[in-house]
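Excluded from the complex is one protein chain; the other protein chains are retained at their positions.
After this line comes chain A, so read on.
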Amino acid sequence: MKTYNKIALSALGVIVFLLAWEAVARSGVVPARLLPSPSAVPTAFLTEFNSGTWQAMVLASLSHYLVGLSLGTFLGVSFGTAAALWGKWDAFQAWVVRMLRPIPAIAWIPFAIIWFGVSEGAASFLIALTVFWINYYASYAAVRGVDKDLIELGYAFGQGGLIPRLFKIILPGALPGILSGLRAGLGQGWMTVVAAELFGISGLGMRMMEASGLLATHIVVLYMVTIALLYGVSDFLFMQVQSRVLSWQR
């Protein structure tokens, strides 16, 4: 299919979705309080934007997101790579990882508040935690999957030492897998932003909580759309960078 047709079809899908939603909301089948119509969202946006709330919330969430994402990604890739490289370290941490892994980020909220207070740090911590595990496992698998023959090639040509082996063979070879971990973390990070802010840390999540308390469902929808757009933009930018970095792939 041509790129042009693809874009046209995607746009058509979005329009049909919005029209169907608007139709259900206007038909009166569902009470307006329970399902706000999408046409109410632009007005909500203007109100929120003119008061400056929207910008403040987006900036606050963006800063939690970026701090948490970079910290979680860096640590996740580092620990995942280290565990995949050194068998002894892998064995040492294997059961600690198994015990910590199944605990979801929201279960850490009490500790986040005890340790960081109701603060920016607490939100970033929760986001970092979510992103960490995704990158840990993606990097672990990617590094394990690097072609052993290429590592042998390194030894044959005097690049068998840890530094050249790591930076000339293992990390470039694992890069496609590491990047798909990064991408998954990018999306999961936005989901955690909302959860992390629900308990009162300033940001999109908090504003959604406030609005739902007042049954201002059109404002809730506005912030849902905002998160969707922010995610869409970050994923799009990431894909642009990725296709450049991986231009050596067929």
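Operating definition for what follows: a residue touches a chain if its C-beta (ideal position, glycine included) is under 8 Å from a C-beta of that chain, and two chains touch if they have at least 3 such contacts; residues count from 1.
Rule of thumb we're sticking to: contacts and distances are computed from a predicted model.
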item: Per UniProt record, name of the chain withheld from view ["Heme exporter protein B", "Phosphoenolpyruvate synthase", "STAS domain-containing protein" or "ATP-binding cassette domain-containing protein"]; value: "ATP-binding cassette domain-containing protein"
item: Residue, one of A:Phe17, A:Trp89, A:Phe111 or A:Phe157, that touches the chain absent here; value: A:Phe157
item: Chain not shown: contacting residue from A:Leu18, A:Ala40, A:Leu175 or A:Met209; value: A:Leu175
item: Residues of chain A in contact with the chain not shown; value: 149-150, 152-153, 155-159, 164, 168-169, 172-173, 175, 247-250
